[in-house]
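Missing here is one protein chain; the remaining ones are kept as they sit in the complex.
Going by the order they are written in, the chains are A, B and C; count residues from 1 in each one.
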Amino acid sequence: MSSTANSPSENNSTAVNDTSWLGDSAAIAMLTFAVDTETPVLAAGRRHAENAMAMSHQAFDARRGLPRLLNILDEFDLKATFFVPGISAERWPEAITDIAERGHDIAHHSYSHRPSTELTAAEERQEFEMGLEALARLDIRPSGYRAPMWCATWRSAELAAEFGLTYDTSLMDDDRPYVIETNHGPLVELPPHWSMDDWEQYAYLPEPHLGYNIEEPEKALAVWTAELDGMREFGGLFQLTAHSFLSGRAGRARNLRTMIELILDRGDVAFKTGAELAEAVLADPNADRRKQEPVVVDPAIYKKW
Amino acid sequence: MSSTANSPSENNSTAVNDTSWLGDSAAIAMLTFAVDTETPVLAAGRRHAENAMAMSHQAFDARRGLPRLLNILDEFDLKATFFVPGISAERWPEAITDIAERGHDIAHHSYSHRPSTELTAAEERQEFEMGLEALARLDIRPSGYRAPMWCATWRSAELAAEFGLTYDTSLMDDDRPYVIETNHGPLVELPPHWSMDDWEQYAYLPEPHLGYNIEEPEKALAVWTAELDGMREFGGLFQLTAHSFLSGRAGRARNLRTMIELILDRGDVAFKTGAELAEAVLADPNADRRKQEPVVVDPAIYKKW
Amino acid sequence: MSSTANSPSENNSTAVNDTSWLGDSAAIAMLTFAVDTETPVLAAGRRHAENAMAMSHQAFDARRGLPRLLNILDEFDLKATFFVPGISAERWPEAITDIAERGHDIAHHSYSHRPSTELTAAEERQEFEMGLEALARLDIRPSGYRAPMWCATWRSAELAAEFGLTYDTSLMDDDRPYVIETNHGPLVELPPHWSMDDWEQYAYLPEPHLGYNIEEPEKALAVWTAELDGMREFGGLFQLTAHSFLSGRAGRARNLRTMIELILDRGDVAFKTGAELAEAVLADPNADRRKQEPVVVDPAIYKKW
Partner (left out) sequence: MSSTANSPSENNSTAVNDTSWLGDSAAIAMLTFAVDTETPVLAAGRRHAENAMAMSHQAFDARRGLPRLLNILDEFDLKATFFVPGISAERWPEAITDIAERGHDIAHHSYSHRPSTELTAAEERQEFEMGLEALARLDIRPSGYRAPMWCATWRSAELAAEFGLTYDTSLMDDDRPYVIETNHGPLVELPPHWSMDDWEQYAYLPEPHLGYNIEEPEKALAVWTAELDGMREFGGLFQLTAHSFLSGRAGRARNLRTMIELILDRGDVAFKTGAELAEAVLADPNADRRKQEPVVVDPAIYKKW
């Protein structure tokens, strides 16, 4: 496998705080919300459409969770980034339009929230086409892309660039933004991570199984704050991923407000939307620029498919 | 899917604290107890009837947990709402009669605790018939309904109304009560949520698998208190769901007492039973009134059954 | 199912603190240790005998964990109750003899630690015969019984009485001791519960899968202490179940010492072994006396086997 040998990049970036995407901040905070509504449950099996509780569990998203979170953002006059599957836009047009009208950044999040890794190439392309069409019908032109469940394929970044999006937020090989040189031009990668997500702390649904844990908001805050302070030390991107059907619940919405206050209190962290940050990264001559190199595997070693 | 498009309701209810179901309280607390006894274990497979430990684990419910919790409620002179499967009434008639004699609200909770989503329409109807008959033999006329495991179908609310019940507590698309306009008249929905449940914090049984976690009572208290204070801010229903076979354990029963004291100490939360709250919601001209719209799915997109 | 209707017992025992099994204590503490060594892993599949790590993970029990815990008990001059599978006695005779020589109570814990619920009647009987023979070869006559994984059948109590044991500790329908009237005479039940066990807090082994969590000792202490104080309020049995391969680890052994100190500091809790407590219960005229009634299930309702 020596032909695919890579080199680490930590050593390449000694002057972290001079990197212009950071400006004069110690770290950048990017608040992101997935407005998944019914899609992750339907992606687990369409029989779950017959489970009125599971469907109502997801409908809380647009009915109550999303408006509540939008109001909290308004309290701080903060702009965030919302990832909207096409089916969410079709089923809940007023809720999605409300996001746009409040001036937030909106990004493409597939049509159906099926993991791209389980789709054919044609199906993954269709997810872009149908998802973008659904947003277009609401006069929304998305700025970036996130793969459902972050399950990107090696095609995903190419598709995002081909469809005119400026950034992706699905890959976890860094905690600083970088540029992917695709065949359709540069695409900014804004790396997320599970440790800055609300799903692992809050998601519980036994059938379909979305998660096992219901943690207290204070614990979620401790996990996220540790990463925030880590990003402040190392000059990284603190990208919080919340789901409006999860963090829109009453106690958790208040916890998100506390998290925002905590970031503001640090005094050295700037908030940016995905679109704003992507623009800053593209303008940064020192940002890493990489080509994606799919991992090639020897089936004589890794026999298990 | 644009034909099923819905509109969010957060924006419709700006004057939350004037809503009459809340009265002059910041939030309503509704203490609910599922008296499941052996039923959730048998629903996982009737072979578990041969497991004397698993059966005894569930029998603790009526033998020890339920009376203990009833005594704690008496300490505060509080009335709560008890969800009783028909088989619990048949197997433990004295324990169930004791609930009624102490003046609590009793609700229908199926006959066998099998998830409705795994039953035919005829079987789901039979669960109503047999469950209500079992309660009737104890001279108990239930006020409302909760689906086992909250697994309601789109038929469930119709059945609850048809069988003369006034409320359901299985749907999670809101955290304020609302009215479902069924073909059999109005049915009040009193929305529950996993985050106000004791199962996720306390349930552990490896075979059949009921859960993985045994959390300390302080953590359960932190999860529930976060939601309580959230409901106080947003004007919602804090519906605590406890299971007498879980929260009836000694340390957890004391924790429930602490939770009650904590709610009382807030000073702006009123306790109501399901029957009392349903009556207040029906009398509230500003309560949301909705028709259920089953989710229709495109099998060309969601291919997995 | 009305023919098997049972009555709750909480109301029968108003004068808890006069019950003689309690003496003048608020609660009884019974420290129990399962010395499972390799058996739970082999019971999950004999292929795991080829996994040297898994076998060594279990051998820690007799090599290091058990002697360490015995030393801690000696610090307090406390006698505890040890549950020993026959195969543990065969594989680690010196370690098991050491328990007896230090004066502790030893109880039968099957021969192979296979769950009784997965065995035929003949196999379950054989487990008693072979397990008792293995202990007899070390001149150990056990006082009581615990089913592996607490998975008792309706035969288990009968077998325990038939084989001359005076107590069982596998059933969870109470948190006070009671007497089971078997066909072979009275058998004292000393009820355990998952919430007073170390397995749920500490067990982690991916293959075979023993558990998912590694909690900090402070959390285990909080879970156990809540139950201890609950038993002190309600007059119950605080039966701590530790596994020497788990609680014998260095930090956890220290935590067990802290738990013992915490019980002693309460000042109103007496320590008893299983044999001592069984004797007190048999001498208590007010102790509950029950016959086991196997649960009978209607296969037309619970169709799933």
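We adopt the following convention: a contact is a pair of C-beta atoms (placed from the backbone, for glycine too) under 8 Å apart; a residue touches a chain by one contact, two chains touch by 3 or more.
Worth saying up front: this structure is predicted, and the values here are computed from it rather than measured.
Chemist: Which shown chains does the hidden chain touch?
Modeler: A, C
Chemist: Quick one: say which of A:Glu123, A:Asp174 or A:Glu276 touches the chain that got left out.
Modeler: A:Asp174
Chemist: Can you list, in ascending order, the chain A residues touching the missing chain?
Modeler: 1-2, 4-11, 115, 117, 147, 149-154, 156-157, 170-175, 191, 193-195, 200-201, 212-213, 219, 222-223, 225-231, 233-234, 236, 292, 294-297, 299, 301-305
Chemist: Mind listing the chain C residues that contact the chain we can't see here?
Modeler: 38, 42-47, 49-57, 59-60, 62-64, 66-68, 71, 87, 90-95, 98, 111-112, 114, 137, 202, 204-207, 212-218, 249-255
The definition used in the following text is that only the chains that are shown with their structure count from here on.
Chemist: Rounded to a whole Å, what is the gap between the Cα centroids of chain A and chain C?
Modeler: Each chain reduced to its C-alpha mean, chain A and chain C end up 48 Å apart.
Chemist: List, in ascending order, every residue of chain B touching at least 2 other chains.
Modeler: Each of 212-213 in chain B touches at least two other chains.
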